[in-house]
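Removed: one protein chain of the complex. Kept in place: all other protein chains.
On to subunit A.
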């Protein structure tokens, strides 16, 4: 009896995880779509709001690293299939992986020193850095890094916005019963 109920509980958590990953990935695709229709002229090439990062950061907060990783891969694949080409997929995945690695590392070591705002700023800049690195490798020129300082300044601004959104989102999601079983682990 005992093992039966714990098995049930385990599979229910696994199911919840899968559902959460799917929902978060879907929401981040929608956010990328919404972002395309927001007419903000950043006047810096490659700069964007990075609204999808809201979901990635929230995912890193609630779920295990590998689940958050799955979500990032899923989101990047979906976004590229819908709006991009194969080459743009290579660039987005590079940016997404850099950003994920940077935020994961900061959550691991700097959780008590940095808030989600600082982490989202680093995530955004790491995304830009990853994409520029991909472009530099692809075209074989380091000149592209010329745009990094401008992107860093923009990254601070968009990172603050994303961070504030995450700060409101995490407590709101914590109230949902769906997340009950995950809160015990994260806190």
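Methods note: contacts are C-beta pairs under 8 Å (C-beta built on N, C-alpha and C of every residue); 3 or more make two chains touch, one makes a residue touch a chain; residues count from 1.
Here is the rule we use: contacts and distances are computed from a predicted model.
**Student:** Considering the UniProt annotation of the chain absent from this complex, which name among "TldD/PmbA family protein", "Transporter substrate-binding domain-containing protein", "Heme chaperone HemW" or "NusG domain II-containing protein" applies?
**Tutor:** Per the UniProt record, that chain is "NusG domain II-containing protein".
**Student:** Can you work out which residue in A:24, A:69, A:91 or A:104 touches the chain that's missing from view?
**Tutor:** A:91
**Student:** Touch as defined at the start, partner being the missing chain; which of A:29, A:59, A:107 or A:144 qualifies?
**Tutor:** A:144
**Student:** So which bits of subunit A touch the chain we can't see?
**Tutor:** 41-46, 83-85, 87-88, 91, 110, 113-115, 117-118, 121-122, 125, 135, 138-141, 143-144, 146, 148-150, 152-153, 155-156, 160
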